[in-house]
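Notes follow once the structure below has been shown.
With one protein chain held back, the other chains of the complex are shown just where they sit.
Coming up: chain A.
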């Protein structure tokens, strides 16, 4: 039986160009399922993406889509949201795109609390350009630019988003598909800057360098090392090893969003309609 989420894909573009076993496809499905769950109008939803493997997703999704400059997806999305606040704007970005090239745009998007839903596909590597270490490559993991293991400490994008002022911060993985869908759906519900980090596997660039070339093994790694937030909080510190990470909803607060604040200014200044 044909699945209902298929209507959100540009059928003539599939199969997608991602490598066999790439987690991006799973996360893209989770996004469209969250959109379907929330009943968003296909003509009132805009997908904005930057550059990178993850950002190719906008090309496969049957909405109004925008494939923008490297790291600049959030500024483009801010413009769309301010020009027409009734649109639902979803930003698709990768770990390099969001935290390296677009790092400043990301923190200022959080700070302004623009009503966007940002889904970060974290595959821990620059996949498209040949497996260079990104700011989210875990310390000691190998990459083509870090053959002895990365010495840099990696970003925790969720903590970064929370500190910068995002009002909805969550993390999930490509293994926990239904959980990921729920997290994205929650982000769509939140009026303000919603940030969801989706950990996904890159068997080709990250896996082969780190003895996990089998995509199923990478997903089993997620299954074994992801700890739900509630359980994580009770976990004693000695059990919080380097590999383990928490998933779930980390932060949710309601604050005035940017479009509302801007509209107040428009009214004070005489109103756009007069």
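Here is the rule we use: a residue touches a chain if its C-beta (ideal position, glycine included) is under 8 Å from a C-beta of that chain, and two chains touch if they have at least 3 such contacts; residues count from 1.
Operating definition for what follows: contacts and distances are computed from a predicted model.
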Tell me the UniProt name of the left-out chain, picking from "Urease accessory protein UreG", "Cytochrome bc1 complex cytochrome b subunit", "4Fe-4S ferredoxin" or "Leucyl aminopeptidase".
"4Fe-4S ferredoxin"
Residue of A:14, A:69, A:235 or A:261 touching the missing chain in the full complex
A:14
Considering the whole complex, which of A:22, A:35 or A:227 touches the chain not shown?
A:22
Which listed residue (A:126, A:155 or A:175) would be found touching the missing chain in the intact complex?
A:175
In the complete complex, which positions of chain A touch the hidden chain?
1, 3, 6, 9, 14-16, 18-26, 29, 174-175, 177-178, 203, 214-217, 219-220
